[in-house]
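All protein chains but one are shown at their positions in the complex.
The first chain written gets the first letter, and so on, giving A and B; residue counts start at 1 in each chain.
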Amino acid sequence: MPNTNSAAYVRVIEETPAYWRVLFDYPPFNIVDASIFEALQDLLVRMNASTSLRVVVFESANPEFYLSHFDLTGKLGNIMTAVGASGLPILMDTFVRLTRSPVVSIAKIRGCVRGVSSEFVLACDMRFASRENTRLGQPEVGVGLHPGGGGAERLPHLVGRGRALEIVLGANDFDGDTAERYGYVNRALPDAELDGFVDALARRIASFDRRAIAAAKNLVNDVSLPSADRLLDAFTSFGAALMWPEAQRRVRAVVERGLQRDADFEKSWPEALGTLLDTEIGSKSSLQKKGATP
Amino acid sequence: MPNTNSAAYVRVIEETPAYWRVLFDYPPFNIVDASIFEALQDLLVRMNASTSLRVVVFESANPEFYLSHFDLTGKLGNIMTAVGASGLPILMDTFVRLTRSPVVSIAKIRGCVRGVSSEFVLACDMRFASRENTRLGQPEVGVGLHPGGGGAERLPHLVGRGRALEIVLGANDFDGDTAERYGYVNRALPDAELDGFVDALARRIASFDRRAIAAAKNLVNDVSLPSADRLLDAFTSFGAALMWPEAQRRVRAVVERGLQRDADFEKSWPEALGTLLDTEIGSKSSLQKKGATP
Partner (left out) sequence: MPNTNSAAYVRVIEETPAYWRVLFDYPPFNIVDASIFEALQDLLVRMNASTSLRVVVFESANPEFYLSHFDLTGKLGNIMTAVGASGLPILMDTFVRLTRSPVVSIAKIRGCVRGVSSEFVLACDMRFASRENTRLGQPEVGVGLHPGGGGAERLPHLVGRGRALEIVLGANDFDGDTAERYGYVNRALPDAELDGFVDALARRIASFDRRAIAAAKNLVNDVSLPSADRLLDAFTSFGAALMWPEAQRRVRAVVERGLQRDADFEKSWPEALGTLLDTEIGSKSSLQKKGATP
């Protein structure tokens, strides 16, 4: 049953018949929940139906949050259980179909992009980030989970095993410059130049022939995409991890601290993950202390 | 039937029995046609026959053009149809045998290196480029085609999927610094230091034992070369693309604009690809306008 609003959260601006801009606009933080995936699924159908389309640029209406992260309050609808056109669960299906689409996808990044949102930009064909205003990362391990939407499979090919493990196990933010240096994004550009650079590249690609673009992308895909098997393993492992008691405890802790509610915390929460349970342990031991004193 | 001149276009300078320099010298632009491939095939035979040879440095006699690009005026001889020693078509066979040779190949890059020429340097073991004087790219998609000589297969391993797609789908030039930052070349060096750096490295390698070099290169090859199947897919797809009407229209347009004829255009043509058909469409619509007025 379609969410009648989801289209508004992921708005299409048809710059030309060959070049669309797609705006994420899901206040307050562009949290990635079932509504976002529903809108992306609708968009994929619309992209497939257009024979004039060459390139889509994904950007955010909110400069603080590109897409923030996976919803940790349960608004997941059927994205973990229902299967999409590729035969993979909706969450993974969305990313896999984007990578295989004959249409070119470009992520134009400003603001926070973490976890499943990082996996979204990794599924885009290219990534350009604001030098001053990018916080990109895979913080799942810091809340007791791990990347489950392709991040662990796509990062090693882009940045090598060592940097992939630092990103995934360190569970912290990467700014634009470090992300460029690591190969996590194609380039970090001064914020004032980002729109112009991406627009020029998109218009250039939009001027090329659909068949040449599709054939070239297919050849690159053939030697660079992770297998569906590996992606499904990660997804299944992630689904299991959501049930781990230690993960649920950390998710509860991060939500109690203000995730998805407090804008300041939402901007900086990965920083807090290294001491996430300290206060909790603190209050527990102070409780025990209280219990110990008559 | 051997082209008696081809050897002059690809000249060998035997610095020592272990270290050869190979100069591309095929005026006016070092266009890559059947003559160049014939000379490279002869060179491979000569390299194989030498038991003292360790390393070959490939450079250009013309500082403006390393190797410019694939001949688009039909001087292809049998390089698309005849099969070489590896069992692959001559074009691909040349590159594949270079990668598998026990002799080390180093591309010392100055000037323009586009399309099939980029694929040549990607088939070399190492690439060092002039910081001030390098224009490297895979502009095929901009003329309605796609890389067909291994570029789409080798780039993702070097620069990651995102940057490979930017290079291949953006179809534009990369300067030395960006090429280094992306991993497209090993290093970009100040032009004044390039010769000294490469010469010292080549002489160093030339002092080592042939068996150690060959064994080490084999081990690296085993985990880094694309499969012959993938390369053949790309080649076959490229052969088909040459017949696409939209590709032929773009090739015609770029040749009409001055490719392989006008030195200024030859230096900068990828810049023009984003607006290649605009004048043509302009003249068509002005024709239609004329037709509409009595």
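In the analysis below, contacts are C-beta pairs under 8 Å (C-beta built on N, C-alpha and C of every residue); 3 or more make two chains touch, one makes a residue touch a chain.
The model shown is predicted, which means the values in this text are computed figures rather than measured ones.
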{"item": "Residue, one of A:Glu14, A:Glu193 or A:Glu246, that touches the chain absent here", "value": "A:Glu246"}
{"item": "Residue among B:Glu38, B:Glu59, B:Asp93 or B:Asp125 touching the omitted chain", "value": "B:Asp125"}
{"item": "Residues from chain A at the interface with the omitted partner, ascending", "value": "140-142, 144-147, 152-153, 155-157, 159-166, 168-172, 181, 183, 226, 230, 233-234, 237, 241, 244, 246-247, 250, 273-277"}
{"item": "Chain B, residues in touch with the chain not shown (by the definition above)", "value": "104, 124-127, 154, 157-159, 180, 183, 185-186, 201, 203-205, 207-209, 211-213, 215-217, 219-225"}
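Basically, only the chains that are shown with their structure count from here on.
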{"item": "Relative orientation of copies chain A and chain B, as a Cα rotation angle in degrees, nearest 5", "value": "120"}
{"item": "Inter-chain centre distance, chain A versus chain B - centres from mean C-alpha coordinates, in Å", "value": "36"}
